[in-house]
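Only a single protein chain was left out; the remaining protein chains are all shown in position.
Should a chain be cited, it is by its letter among A and B, assigned in written order, with residues numbered from 1 in that chain.
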Amino acid sequence: MAERRRKMLSPQRPVVVIRGGTVVDETGERRADVLIDDGRVAAVVEDLDVPAKATVLDAGGCLVTPGLVDLHTHLRQPGGEEAETVETASRAAALGGYTAVLAMPNTNPTIDNAAVAREVLALGETALCRVAVAGAITVGRAGSCLAPMGELAALGVRMFTDDGTGVQDAGVMRRALEYARGLGVTLGQHCEDATLADGGHMHEGAWSSRLGVPGVPAAAEELMVARDIMLARLTGGRVHFLHLSTAGSVALVARAKAEGLAVTAEVAPHHLALTDGELAGYDAVFKVNPPLRTDADVAALRAGCAAGTVDAVATDHAPHPPESKEGPLDVAAPGMLGLETAVAVTLDALSPAMSFGAVMALMSWRPARIAGLGVDQGGDQGGPIAVDMPANICVIDPTERWEVDPERLASRSRNTPWAGRMLTGKVRHTVYRGEAVVVDAKAQR
Amino acid sequence: MAERERRLTPPRGGVFVPRVQVLAPEDVQRALTRIAHEIVERNRGLEDAVVIGLQTGGVPLAFRLAQILEEMEATAVPVGMLDVAFYRDDIGIRPVLAEAITAIPCDLAGQLVILVDDVLFTGRTVRAALNALADYGRARAVQLAVMVDRGHRELPVRPDYVGKNMPTRLDEQVDVSLDGVVLGDVVAR
Partner (left out) sequence: MTPPSPPPASPTGSDDLKPPPAWHAGRHLLSVTDLGAEGIEEVLRVSDAFVEVASRPIPKVPALRGRTVVTLFAEESTRTRLSFETAAKRLSADVLSFSLASSSVKKGESLRDTVETVAAMGVDAFVVRHSSAGAAAQVARWVDAAVINAGDGWHEHPTQALLDCYTIRQVLAERAGRAVSDVGVKDFVGLRVAIVGDIAHSRVARSGVLALSALGAEVTLVAPGSLVPPSLEGWPVTGVSHDLDAVLPHVDVCYLLRLQTERGAGSFLPSIREYTADYGLTARRAGLLAEGALVMHPGPMNRGVEIADEVADLPRSLVLRQVANGVAVRMAVLFLLLGQVVGGDAAGVVADLGHGPAGDG
């Protein structure tokens, strides 16, 4: 008891109280205040007695959920610092309610060896959220030689992907899955058949034909989804499908899951909300890989989220400097910002058809487990919000309306498709390892 | 040119409301006959004469005048029409309207051009016409015949032959045709 009292008065980590909100985690939904002390949840009760020196975070009308976990973020460091750094991305993440992000390996140099992985992990230590690292499947993401997954796994890497491109060679993917199975890690696939997608800059369909833009057919993604499902069956390895964008992909994954295969899938918020018609003005901010598709695809992705076929919403946060985004479509870089707008866009797309709890599952505890960061896996993400659990929590006001101003985002880049639009739903506070890193929608450092 | 000017002067797009009939059709015919005599007298005949009507109001008058001259002197008189839209000095200040035909019957070098318009007002249309005519050859002389001179010149342009001098207020409008000359107002719709 004395030990605990001493820790409570320790100046290192303040006592934080989240008051007046509705706690939503995988055990359910309940009105409760949350007391946080020394990095852990100390109490979850209604009408808490607030200790004297506590920082009080007002959560009236808000959801209090385990911190969000993003399975798919491009931190751009090392190599792309003019677009984003680990620090700026983590600030954007915290403002978006994320207490953990999984950094994609398509940096320069690639995260295909322990040295680069250590560098990114080290940068993450002072970040505003937990930075986990995904390694590449093949050296240089070139698609032929396996990267040293064992060496990276020893550093705690649990997910490997060549994201930015798919592993084109089925033989290479098969060997990679077998090797990964031996290590107990997951392979993430950016599903895009290079020969079918070749030269395309938007979804191939009615809009691309009208606009005269070379397109990427849905089949370019579905072909690789189908292939990797078969390879998962063949090898027993675990496959996670990154940013699925078509109705066909969702259907394939649903059948694979029904069969009991170890496959999981993520969807990006922009694919839950935007369609190829946004490119009518030839604004490259809407150019992304995989591309924005049709209303039917959006509907199928939403249905897939409700049905449990989709396991996670992952932002695919992809910062790009202005020069890359304002030129002709064919030379513009694909990708959109996502961390700070994910909550609003996802809530708008999936609720009220899905309950808040079901939506938060997609943004917090299910991705936490896929990334290997769950509390029951030795990590600290995903909750539940209960006594002695690590205090990674975000507070969301689901009704707050705000206008997206690219100049005022924490990200170093400005390429958000929501620029100038009104969104509903904002993160009010974020607590990371017991520290209130975001208070009243402002980053504290 | 009155028609076009009418449409571009506020109240734009209004309706012409006639007030006074100043000349009847017979008066117009007599005026054209008198002008024809004056042309022949001043130029001592019709050698090298070409009659050119300004689109659109001057064209019917030009054809009638040419007909009268032909009968008077028993000689063929070439007739043409000229649209000066591309030579206006107010391009970029006023909107462009649909164009009417330009058809010049012959090379104008050395010719006597009788330029015919319905109403002489600011003089800017005639200035544009002189520029346009210069592109068809260097005429020996250009003489201006108008049915109505309503005053309010903005450029140093003067007519050689006038059907009727009619001082007007700026806000009045003059409508001229072979059916007569009418003074009225343009009223906003």
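Note that a contact is a pair of C-beta atoms (placed from the backbone, for glycine too) under 8 Å apart; a residue touches a chain by one contact, two chains touch by 3 or more.
The shown structure was predicted, so the numbers you read here are calculated from the model rather than taken from an experiment.
Which candidate, A:Gly80, A:Gly205 or A:Pro319, sits in contact with the chain we can't see?
Looking across A:Gly80, A:Gly205 or A:Pro319, the contact with the absent chain belongs to A:Gly205.
Among A:Leu121, A:Ala134 or A:Val213, which residue is in contact with the omitted chain in the full complex?
Result: among the candidates, A:Val213 touches the missing chain.
Across the whole complex, list the residues on subunit B that are touched by the chain not included here.
3-4, 6-7, 12-16, 56, 59-60, 63, 78-81, 83, 85-88, 91-103, 105, 107, 131-132, 135-137, 175, 177, 189
Hey, which subunit A residues sit against the chain that's not shown?
Subunit A touches the missing chain through residues 204-206, 208-215, 217, 281-282, 323, 326-331.
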